[in-house]
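Dropping the structure in here first, questions after.
Only a single protein chain was left out; the remaining protein chains are all shown in position.
Chain nomenclature is as follows: A, B and C, assigned in order of appearance, with residue numbering initiated at 1 for each chain independently.
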Amino acid sequence: MSTTFFDDLPSIRFEGTDSENDLAYRWYDKDRLVMGKRMEDHLRFAVCMWHTFCWPGSDVFGAGTFDRPWHAGANDAAAARTKREAALAFVEKLDLPFYCFHDVDVMADAETIGDFRASFAEAVDHLEELQGQHGRRLLWGTANLFSHPRYMAGGATNPDPEVYAWAASQVRDCLEATHRLGGQNYVLWGGREGYETILNTEIGTEMDNFGRFLNLVVDHKHRIGFDGAILIEPKPHEPTKHQYDFDTQSVYAFLKRYGLEDEVKVNIEANHATLAGHAFEHELAMARTLGILGSVDANRGDPQNGWDTDQFPNSVEEWTLAMLEWLRAGGFTTGGFNFDAKVRRQSIDPQDLMLGHIGGVDTIARGLLNAEKLLSDGKLEAFREERYAGWQDDLGQMIHAPDTSLADIADHAVKADLAPQRKSGRQEWCENIVNRV
Amino acid sequence: MSTTFFDDLPSIRFEGTDSENDLAYRWYDKDRLVMGKRMEDHLRFAVCMWHTFCWPGSDVFGAGTFDRPWHAGANDAAAARTKREAALAFVEKLDLPFYCFHDVDVMADAETIGDFRASFAEAVDHLEELQGQHGRRLLWGTANLFSHPRYMAGGATNPDPEVYAWAASQVRDCLEATHRLGGQNYVLWGGREGYETILNTEIGTEMDNFGRFLNLVVDHKHRIGFDGAILIEPKPHEPTKHQYDFDTQSVYAFLKRYGLEDEVKVNIEANHATLAGHAFEHELAMARTLGILGSVDANRGDPQNGWDTDQFPNSVEEWTLAMLEWLRAGGFTTGGFNFDAKVRRQSIDPQDLMLGHIGGVDTIARGLLNAEKLLSDGKLEAFREERYAGWQDDLGQMIHAPDTSLADIADHAVKADLAPQRKSGRQEWCENIVNRV
Amino acid sequence: MSTTFFDDLPSIRFEGTDSENDLAYRWYDKDRLVMGKRMEDHLRFAVCMWHTFCWPGSDVFGAGTFDRPWHAGANDAAAARTKREAALAFVEKLDLPFYCFHDVDVMADAETIGDFRASFAEAVDHLEELQGQHGRRLLWGTANLFSHPRYMAGGATNPDPEVYAWAASQVRDCLEATHRLGGQNYVLWGGREGYETILNTEIGTEMDNFGRFLNLVVDHKHRIGFDGAILIEPKPHEPTKHQYDFDTQSVYAFLKRYGLEDEVKVNIEANHATLAGHAFEHELAMARTLGILGSVDANRGDPQNGWDTDQFPNSVEEWTLAMLEWLRAGGFTTGGFNFDAKVRRQSIDPQDLMLGHIGGVDTIARGLLNAEKLLSDGKLEAFREERYAGWQDDLGQMIHAPDTSLADIADHAVKADLAPQRKSGRQEWCENIVNRV
Partner (left out) sequence: MSTTFFDDLPSIRFEGTDSENDLAYRWYDKDRLVMGKRMEDHLRFAVCMWHTFCWPGSDVFGAGTFDRPWHAGANDAAAARTKREAALAFVEKLDLPFYCFHDVDVMADAETIGDFRASFAEAVDHLEELQGQHGRRLLWGTANLFSHPRYMAGGATNPDPEVYAWAASQVRDCLEATHRLGGQNYVLWGGREGYETILNTEIGTEMDNFGRFLNLVVDHKHRIGFDGAILIEPKPHEPTKHQYDFDTQSVYAFLKRYGLEDEVKVNIEANHATLAGHAFEHELAMARTLGILGSVDANRGDPQNGWDTDQFPNSVEEWTLAMLEWLRAGGFTTGGFNFDAKVRRQSIDPQDLMLGHIGGVDTIARGLLNAEKLLSDGKLEAFREERYAGWQDDLGQMIHAPDTSLADIADHAVKADLAPQRKSGRQEWCENIVNRV
């Protein structure tokens, strides 16, 4: 361990809000009990491999700015090994329990299917060893079906069945590796499962092929005895013009259509929610309502920029609302908060990686504590309950009684000469209550 | 008829592209055969009551600018009658077959439920008479569950069951009136079925109530023997922060959840599609794929403005792509193209109302003719077919065979050492082909 | 006073963060010193007439929901008087020092120019009396050149010079009234100074006419001895498709073009900033840099909605960044924070108006206190200074020396074989520093 790139960085510990140390947690006190559960067990934080260790600091208009040693040459077996070692050591230094990966993040480049499998297998062996060494766990794995040119027209929605078969091979191996490494979930992210132009695309065929794929994956999960969750991560646009898994409701529509609503859940990304025109808390509330809230990719977008900026969370206000939904949903079972976030291209120092995670961890921890306060205070919940109280009364019950017809309800309205009393929605009061915590 | 407001306007007829007459159709030749069907029967155009006859030219920052006689005083029985007469006369002058209404568009204002029903009943009697007189038909009716203050927190999703009951009464009457007037569809538009703030909203309760409502409506339709279609019109935002029927996929999710996917279809509005982050043709293609394409609200938004501008269609390019999807879907059964569009606030002359409709009609007619050319030329369809041809071959068939597993496919990829050949998506070629017509 | 609509509401006072009283300030302690100045003198809060007292709770899809007595019938002299009395009493109850108005907000409706002037004059007399009675002051006045149908195509940019002359009359009177009432600023907001379609618009002619108008207004200000500031309020879109005063840089371009950059400043609205694609703090920073920061309309938009939602401020995070810019700019001279904000349409109780203002006041007060902490802590300022330190060194000085040429600088780069050392931008650190306060 003494040889990893991050050796000069300190280990991060909770020091409380009075600390003057930039490299410490002020709010994330992992053993603190919140509603009867340790913060660490509530939040189940994960560090992602791709942004934090693989991305070189490039963007569409410029080359990489980070000088990580493993970026100096080709991504061969030695470079991949160095990167894996550095990564797990870094997660340990942050004292966060989990990490996440795509297959290609952790392995050396490979072109043929045989080489690909061998390279990945080698990586998995090493990760198993490193997990033990650093005491870290895998939150989820996923197969990258979008970066290699073969996937330029999609993975499970590719017009070419051979690409689909390649995807099947990657997913089979990655799902099995996730299982072997004790992963708690397996994620599918369909970055190219959509279209660049509808002119050349049969969305019916593509969605059917995708539905078939997802059924095959679920079936394989059961065959190998993997009891983690299968998750889909919605995203509306980018890299394609339009993806099929636009948002939580679209994914639910898809799952219902292919009979998978009891088998698959969503992994909601904050930035993807806002790109789809939804507040982050909306997507959480919708997934809670539909019974498919699985896990969360913790990051943020920029309200003035129309692409996925994948910044670290820094709005306690946004996360207070999010954690309120999340606590109402009962928290995670297999899921967790994965930092699908990257430091800015100008944040070139290794320390910046730590600062990004520290900021994100503390932001979410404060959101959790605020949500706890709101729930224990109870004013908001009481107002919501009162607002819908009519549905427990006679008329509400009558409306939902199985043999009530539209005419019955309409007749009641007419006979009773209903003139409903309007009541204030009290939005400003609600907002003030939230702002007090 | 000689007394209506629009008496000075001429009747609009097809005069061909060489006409110098502003008040004529250049492309919409109602008897011209397109793919074996008359244009009029293809397009089934409708004029809407609300924007064209009820809206006074007001906006959020200013008062009405139109001086229609029925806006001069209160909306009483006489004013409502004058408006109805003018409206049907206008539709006849445009020589379009259909019109559409909300209950409140055609009736005098009324406050109690008894007065409301009486006022609406009087309007329906009169409309029946006017339909005969002018030879016009009703494309669809709908109940306005969003303008009156009682609906400020929604109709079928209102926290107060009494409001829900009021809504039931309006919908019952409006559905029955639609049936009686020979309406071809009944539409539900949920302008306030959503929330202003998620803080005071239980979306689970509200969606369940909405699902219940929709089931009751469908049941009532069958009871009264109405064989038109029940339609939901998606819209993402406005007037509320967020509506539940965000887009076609959201509506499908909703229908599947409440067991209604075979009973209810969508009425897609162009401007609502773009506000939801979708191209108009995307929503049509998605509804076609999901088997729920019912009818269309023909208008357009402004790509630089984030609200519902409801302008008349004027992009032949946009409508060429839309009509391509629509022809692929087999055209309408009960639906049609309803101009849910309003002339601009500065377009104060009665003639402007005609110019708006003429522009919209010709735009859509040109789109239809272009789409016909693209389909009969066949180049685009042939390329699409070829692009997905692999799914008819061995591998494609094997993937979809019932007893194939993920491992079977993955094993095949490995054994065959698959290295799929990439093929150009030819987007620029597709676009050029479209641009040629 | 005992007869105003708001009599049942309590007066609002500072009670500190421990208060359980919904109707109290928790952070706005008007006499507390912040950087040597009382909070009240820093913040100079104003209540606006239009949203808070004139707007009936209507929106594009529905009628008014508020039952204020002055909305019950026509807006005649008696109704206007009742409204003015209620308004000033309300501002006093909130214990905020200022209010703002459009001419039409405070007067009875009038159609001819003579009646208009008389009605406004009567209102001004009454306001003068009420200001004394309630101890309130006028932050600014403005003429409404957008609501009446005559302004449907703009005021100072109207194609018709007669409308321009009407606008001149309104502005003359309103500027003089503002002067007489001790107003500190005079604002021009160009809601219709733009276009619905560029097809019928000569933007060169319109901008020249607008430039002429502004010069005439400035000239009149000097003639009458008004020493308040003349302000323009930028807004990109809505109600028109496009307005000329899109944002702060556009306004600066306009002022420079017509020689007014030393005479006119901007009144920045938070929601208008975000609709233009800028963070609120960006517009403040830009106006500070250009030397034209005049006053602020305090409200917020909804990041998922594309229209002017004009909600009360509730993000302490947003306002911390805003107040940082504002303190760097040295605070207001004549300007202040005017709540150009409205409670939601469902917030029908008079108390909701108070809750909205209380939430906004406390949000901004917390932002001020946070910004004070950031500046006194000094870490952020020190980092910024260090980041640009090179411009104080030899090379920086040489670059700015008057007789240095491009070739001189280039030659230096070549001769010195410059290979600049990259330094981290430390964005995540900056964000964490801000989040600590």
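The rule is short, and it goes like this: a residue touches a chain if its C-beta (ideal position, glycine included) is under 8 Å from a C-beta of that chain, and two chains touch if they have at least 3 such contacts.
From a predicted model like this one, the values you see are computed outputs, not experimental measurements.
Within the set C:D7, C:E129 or C:D219, the residue that contacts the chain not displayed is C:D219. Note that of B:D227, B:E317 or B:E385, the residue touching the chain absent from this view is B:E317.
Counting over the whole complex, chain C has residues 112-114, 117, 149-150, 152-153, 159-166, 168-169, 171-173, 196-205, 207, 209, 212, 216-217, 219-220, 223, 236-237, 242, 246-247, 249-250, 252-254, 256-257, 276-279, 281-282, 285-286, 288-290, 321, 380, 383-384, 387-388, 390-391, 393, 395-396, 399-400, 404-407, 409-410, 412-414, 416-423, 425-427, 430-431, 434 touching the chain that is not drawn. On the side of chain A, the interface with the absent chain consists of residues 57, 59-65, 146-149, 151-153, 191-192, 196-197, 237-239, 241-242, 275, 302, 304-308, 344-346, 348, using the contact rule stated above.
Where chain B meets the omitted chain, the residues involved are 17, 22, 26, 65, 274, 277-279, 303-304, 312, 314-317, 343-344, 346-349, 351-352, 355-356, 358-359, 362-363, 422-429, 431-432, 435-436.
Definition applied: only the chains that are shown with their structure count from here on.
Chain A and chain B have Cα centroids separated by 35 Å.
Measuring from the averaged C-alpha position of chain A to that of chain C gives a distance of 39 Å. For chain B, the set of residues that touch two or more other chains comprises 149, 152-153, 196-197, 237, 242.
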